[in-house]
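Here you go, one structure.
Now for chain A:
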Amino acid sequence: MSPTDLFDLVLLALLLTCAIGIARLKDLAACAILFSAYSFFLCLVWAHRGAPDVAMTEAAVGAGITTVLFLTVIARVGRREK
Partner candidate 1 sequence: MNKRKFARVFTMALLAALAAPLMYGVLELPPPGQADAPAHSNVSAGYIEHGAELAGSENLVTGVLLNFRALDTFGEVLVIFTAWLAVSAVAGKGSETGHDSTPPSPVVDYVVRLLGPFIAIFALFVIVNGHVLPGGGFQGGVLLGAMLILLSLALGRESVADLVPVRSWIWLRAAGVLAFSLVALLGLPMTGYLFGLPIEPALRHALMIVLELGIGIGGGAVLAGLYFAIAGVESS
Partner candidate 2 sequence: MSEWPHWLPLLAVLPLLGGVLTPLLFRRRPVIPCFWAVAVALVTAAVAVMLLLRLIDSGDFSYAVGGWLPQYGIELRFDQIGAFALPASLLVMLALVFSRHYVARTVDPEKISYYYALVLINLGGLNGFLVTGDLFNLFVFMEIFSVSAYALVAMARQPIAALAALKYLLLGALSSLLVLFSVGVVFAMTGTLNIEDAAVLLEGSSSMPAGLALAGLATGFAVKAALFPVHFWLPDAHAAAPAPVSAILSALVVKAGVAGLLRTLELFGGGESLYLQPLLSLMLWLGALGTLGGALMALVQRDIKLMLAYSTIANIGYIFIGLGLATTSAVGGAMVHAVNHAVMKSALFLAAGAMIHQTGLRNIDDLRGLGRRMPATAFGMAFTLVALSGVPPMAGFVGKWQIALGALEAGQPLPVAVLVLAGLVVLAFGVRMINALYFRPPARVSTVSSVEAPVSMWLPVLILAVASLALGLAGSSMLEFVAPAVQAIYGTPP
């Protein structure tokens, strides 16, 4: 298990935990922030595995713009999921 494989495995595990965390959490703002972390881990996986273009875009779009859009809407619509 070379160190690079370990690094990938840890990132993949983090991805899964973020997704499951979003599934279980009721507080939408926390879900949005977890989604931002999820996108950033995905960006790290791609940057490490030889896909810099896509990593850069995913970081700026996933962690950046989409999360800001979610938080803006959540601020207007209400934080708690019934």
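Here is the rule we use: contacts are C-beta pairs under 8 Å (C-beta built on N, C-alpha and C of every residue); 3 or more make two chains touch, one makes a residue touch a chain; residues count from 1.
If you want to know what made the cut, all candidates are chains of the complex that A comes from, given by their letters.
Because the structure is predicted, anything quoted here is derived from the model rather than measured.
Undergrad: Given the candidates 1 or 2, which is the one that touches chain A in this complex?
TA: In this complex, the candidate that touches chain A is number 1.
Undergrad: Taking the complex as given, what residues does chain A use to touch candidate 1?
TA: Where chain A meets candidate 1, its residues are 52-53, 56-57, 60-61, 64-65, 68-69, 72-73, 75-76.
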